[in-house]
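Only a single protein chain was left out; the remaining protein chains are all shown in position.
Up next, chain A:
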Amino acid sequence: MTRMARLIDITRCTACRGCQVSCKRWNQLPGEIGPATGSYQSHADLSPGRWTMIEFYEEKKNTGFEWHFRKKTCMHCGDAGCLKACPNGALVREENGTIRHIEEKCIGCGYCTVHCPFGIPKIDEAAKKMRKCTFCYDRITNGREPACAKTCVPRAIVYGTWDDMASLADERLAQAKKLYPNARIYGRDELGGLGVIYVLPDKPSNYGLPEDPRLPASLGIWKQAVHPFGNAILGASLAATGLAFIISRRNAMKLEESAKLEEGGYKDE
């Protein structure tokens, strides 16, 4: 199957939060009442039971007050930090690009939360499981679009193959440039191409996104170097001592035997 993606066109988004509701509804996530955030934002952050939300960023400029907002959700990165960090193989990349979470293998250790450049995975402390957007894996593997894309009224969320979304982003960008001269595409080149391609009206940092997301070098070290090296030296140490034990027993027995022979051989001989 080809890699699928969502185009999220922030220049069209009206921050209606329809996607937030339809995500809850399809995934049967209970509503959560939190404290007021001091802005139009509904909650402080994503949670184990809130896999997408609109984040609001307020900016005071010389020209007046400006409002930025963005649908925040798992990007299903081409080069996924969470997947590289998971020590138990609980995250896998599916052929359609989904970074899928295998519940039974997850131990809720939280390594993925540390290594996601976008702050997406959240740990359900009671269940000791990580939770995040599933890319509506159940829907998209059955030929449907994700719940958020389905419900989006201004067609700000579009679902399709990654290549289609990448070229649609160009079309949308050309339109957006008329209104937002600083508009740009985010997610096409970052981290091996994200599974979410944004059309942003302005620079990424206005929308709580890292300008140049990178995975720490230590991540590669863990899976590609430390893990195999560690298993190798542990195995070598066990094998060497095991072998040495057998040889040393033999040597000890030989010594005993020759000592007995010197004393005049075994009694029953």
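Assorted remarks:
Here, a contact is a pair of C-beta atoms (placed from the backbone, for glycine too) under 8 Å apart; a residue touches a chain by one contact, two chains touch by 3 or more; residues count from 1.
As a convention for this text, contacts and distances are computed from a predicted model.
Per UniProt, the protein behind the absent chain is "Formate dehydrogenase"; the candidates were "Formate dehydrogenase", "FMN-binding glutamate synthase family protein", "GMC family oxidoreductase" or "Na(+)-translocating NADH-quinone reductase subunit D". When you scan A:44, A:153, A:174 or A:247 for touch with the missing chain, the hit is A:247.
The chain not shown here is touched by just one of A:1, A:44, A:114 or A:174, and that residue is A:114. Note that of A:102, A:174 or A:221, the residue touching the chain absent from this view is A:221.
Residue positions on chain A in contact with the hidden chain: 85, 87-88, 107-109, 111, 114-115, 128, 216, 218-219, 221-222, 225-227, 229-231, 233-234, 236-238, 240-241, 244-245, 247-252, in rising order.
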